[in-house]
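FYI, not all chains are in this one, though none of them got moved.
Labels for the chains are A and B, by order of writing; each one numbers its residues from 1.
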């Protein structure tokens, strides 16, 4: 039986939890877009041009906004963490880990990641963000260890 | 027969169209480098040091340039969209979608992505960029739906 099929419980877990984390990551594009309209802060001259004819207002629409930058940071943080997680997940599956161990890794990572975004966006007082970040990071390191010693 | 072989038409499609999108993404490094030299705008002190001995010119070489920042935004936008697309593509293939459906997804995404970069770099008036972005985004969501319900 091939390792990379949905009949392999560990791989099916990666498909589901990896998919969930990627859904969360790409959803940040929508969150950023909503904040851009809510706060009136856009990245490029052609965006301001289509929204108003007033040159003064156009300038204001191109000012960076703290909350928009925050959603972009959450997005970048996901790219830095979710993408390596899914890639390592695929390499990790090839080492045939016990399904229960693999699923625990995937569930923990997913939980910590959602918690991290939650802490970052609200934002909750530190060290909540640092702790949820570190949780997901340790899961990644554990998978990395198995991948490199396989 | 294994799912992840080139004999599987859907997977062969991902290899080609995913490869094409990744080619476009990494090509942005070259585009950015060309703009950096054309506009004289570099990221680090050691870059300016090797280009001129004049301290005034060095300072000017380290000023950010609007068009360089634009190519970097296109690159970042690709990382935010192409990378999840290829990762989801691999998970999606494991759900054994009909080859024709899979190919339509991959072709549409690739078309929208190239269009998006084109709109962003020229730049064409809005909402051209928003529409091409949304097109690719919806394709990703459709693949995501199949992955999460598999």
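One rule holds for everything that comes next: a residue touches a chain if its C-beta (ideal position, glycine included) is under 8 Å from a C-beta of that chain, and two chains touch if they have at least 3 such contacts.
Owing to the predicted nature of the structure, the values given are computational and were not obtained by experimental measurement.
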Since every chain shares one sequence and 2 appear in place, tell me the total number of copies in the complex. 3
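Throughout what follows, only the chains that are shown with their structure count from here on.
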Superposing the C-alpha atoms of subunit A on subunit B takes a rotation of how many degrees, nearest 5? 120
Residue positions on subunit B within touch of subunit A in the complex are 2-4, 70, 73, 79-81, 83-84, 87-88, 90-91, 94-95, 120, 123-127, 129, 133, 137, 140-141, 144, 147-148, 150
If we count contacts the way the header does, which residues on subunit A are in touch with subunit B in the complex? 2, 4-6, 11-12, 14-16, 18-20, 22-23, 25-26, 29, 43-47, 49-50, 75, 79, 83, 86-87, 90
